[in-house]
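Here the complex is missing one protein chain, while the rest keep their positions.
For subunit A:
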Amino acid sequence: MAALLGRSCRKLGFLSSGHGARRSVSTETGKSLNLYSAINQALHIALDSDPRSFVFGEDVGFGGVFRCTTGLAERFGKNRVFNTPLCEQGIVGFGIGLAAMGNRAIVEIQFADYIYPAFDQIVNEAAKFRYRSGNQFNCGGLTIRAPYGAVGHGGHYHSQSPEAFFCHVPGIKVVIPRSPREAKGLLLSCIRDPNPVVFFEPKWLYRQAVEEVPEHDYMIPLSEAEVIREGNDITLVGWGAQLTIMEQACLEAEKEGISCELIDLKTLLPWDKETVEASVKKTGRLLISHEAPITGGFGAEISATILERCFLKLEAPVSRICGLDTPFPLVFEPFYMPTKNKILDAIKTTVNY
């Protein structure tokens, strides 16, 4: 299954459809890289271009448990790329302090499941720093990277998708890439964005996704969603690793004559409402899919906003195919996940409403 996924990734979804020719990088060629190598390249470029940037976190020195920080300590020195003790709250707070003094702090949280001790610092400090100091200080140089999402065998504490918690916090940005090429550009944008950003990397794709990534320094703009597949019957919105599943569902739906439009949100906070709105006004139907549990997931926000804006154009209720409302299970992962078949069923139900 993994090999099939790898092949299908290369053949289909990850190359941008070039809709609107929004970014020239989509047609460039480069080296074939997987996700962790693309992120590694982005980090090398980021540290190279700004002498006051730092990468730190647990085990980053030897390259990190997912190899995203390989070679950084050797190239930039242990003063800029260093390991921290096991204290997420301390690590993020420390990063906020660094950023407040004008540096770029790129913090690695080893798994998104471990980000909760740092939640207080992110929500109460990072998000409010510029606001409550009257713009005297800001921690825009802070970027927090964390691998998120299911991996097949992760269980409760190595598979969570906590993006919804952070999307509820005004003052930070939340970004999730879908592929190596996107990841490199988005990560560089996040690092250089003058706001604190939480960057979730789909850990399932670290080795599975392979794509041609341009070797030079490029940035993909934040808060711009991308239509990666055009269609007329239904709009599908997703992010991260879930898009590969949705793409497969779209292909199957096409065989049954349903034309699907697939949108990658990329930035969840603040999200590109205009692109999704324009698409739903064209198709009249919306389906949102994410791995996180359905109740209170980010799909709810998208659904509510689109309902407000496109009520009269909707032909069917907004459909959400998400994880179940249980803790992320161990043996039951295949039942918990929003699979291709669940999405396909929902597409058909919505279209035939």
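Remarks
Throughout what follows, a contact is a pair of C-beta atoms (placed from the backbone, for glycine too) under 8 Å apart; a residue touches a chain by one contact, two chains touch by 3 or more; residues count from 1.
Criterion: contacts and distances are computed from a predicted model.
The listed choices are "Trafficking protein particle complex subunit 3-like protein", "Pectinesterase inhibitor domain-containing protein", "GPI-anchor transamidase" or "Pyruvate dehydrogenase E1 component subunit alpha"; the UniProt protein name belonging to the chain that is not shown reads "Pyruvate dehydrogenase E1 component subunit alpha".
Only one of A:Arg52, A:Arg75, A:Arg132 or A:His156 touches the chain withheld from this view, namely A:His156. Interface residues of subunit A facing the missing partner chain: 58-59, 61-62, 65, 83-87, 89-90, 113-114, 117, 153-158, 294, 324-327, 329-332, 335-336.
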